[in-house]
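One protein chain omitted, others in place.
== chain A ==
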Amino acid sequence: MSEMAPAIAFGAAVPYFEWDLAFRYNRLLLQGLRTTLEISVVIMALGLVLGIFVAAGRLSKNPLISRSVAAYIELFRGTPALVQLVWFYYCLPIFLGVSLPGYTAIVVALTLNVSAFYGEAYRSGIQALPKDQIDSADVLGLSYFQRLRYVVAPQAFRIVIPVLLSLSISLFKDTSLVSTLGVGDLMYEGRVVATQTYRPIEILTSVAAIYFLIAFPVSLLTRRLELRMARAYR
C-alpha cells in the first residue's frame, strides 16, 4: 500500500482542475503569444526569402556553391533546433567573439534552420518543372533572373505552398524552444504562470490549446490546398 502513497498524495494535491486559471492570467499569456507570433512571422518572412537563395545555391552549376549549400542544409536539418539555438546564443560569442543580442541570435538561428527546409521545398518545386519550359524561356532571351521571376518562381511557389505552410506550422511550434533562453514567448510565460500557481497541468494544457487554435486552421487550409492541387494536376 505504501507504493500508492505518492500517487494518492498527488491526487490529493489536485482534487479538481482549475481551468479558469488561464483566463485569470490571460494578460501574461497573451503577451507571450504576441512575442511568439512576432518571432514566428519575422522568421517566416526572412526564411521564405532566404530559402529562395538556398534553393538557387543548391541548384547552382558551380560545385563549390552547391556543395557548401548542401552542407549547410544537412547541418541544420540533421541537428536539433535547440542545440542550434544554444549555439548561436552562447557559443558563437565565445568562439567568434561576435556577440549578438539575444533576440537577434534567436532569429538568426531559427531563420537559418527554417531556410534550409524552405530551400529544399523550393528546390523540389523548381525541379518539378519540365526542362523544356526553362529552356524555352532561355531561348526566348529571358535572363536567369527573368526566368526565375516570371517562369520558375510563380509555378514553383504554387506547387510548394502546402509544404511551406506545414513547415511554417512546425516553425510556429518550434519557437517555443526560445523559452529555454529566457525569451518571454507564450511557452515562457506559461511556465512562469505554472510555477507561480503550482498548476502546471492546467496552464500547460491551456498553452497547448492556444498553439493548437492557431496551428489547426492553418493545417486545415494546407489540406484544402493540397486537395485542390491534386485535382488541378490530375
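In this text, a residue touches a chain if its C-beta (ideal position, glycine included) is under 8 Å from a C-beta of that chain, and two chains touch if they have at least 3 such contacts; residues count from 1.
Everything below uses one rule, namely that contacts and distances are computed from a predicted model.
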Chain excluded from display, named as in UniProt, from "Ring-1,2-phenylacetyl-CoA epoxidase subunit PaaB", "SoxY-related AACIE arm protein", "Amino acid ABC transporter ATP-binding protein" or "Carbon monoxide dehydrogenase small chain": "Amino acid ABC transporter ATP-binding protein"
Touch criterion as defined above, residue of A:78, A:97 or A:141 at the omitted chain: A:141
Contact partner of the left-out chain, one of A:121, A:151 or A:177: A:151
Residue numbers in chain A that touch the chain omitted from display: 130, 132-133, 135-143, 146, 150-151, 154-155, 158
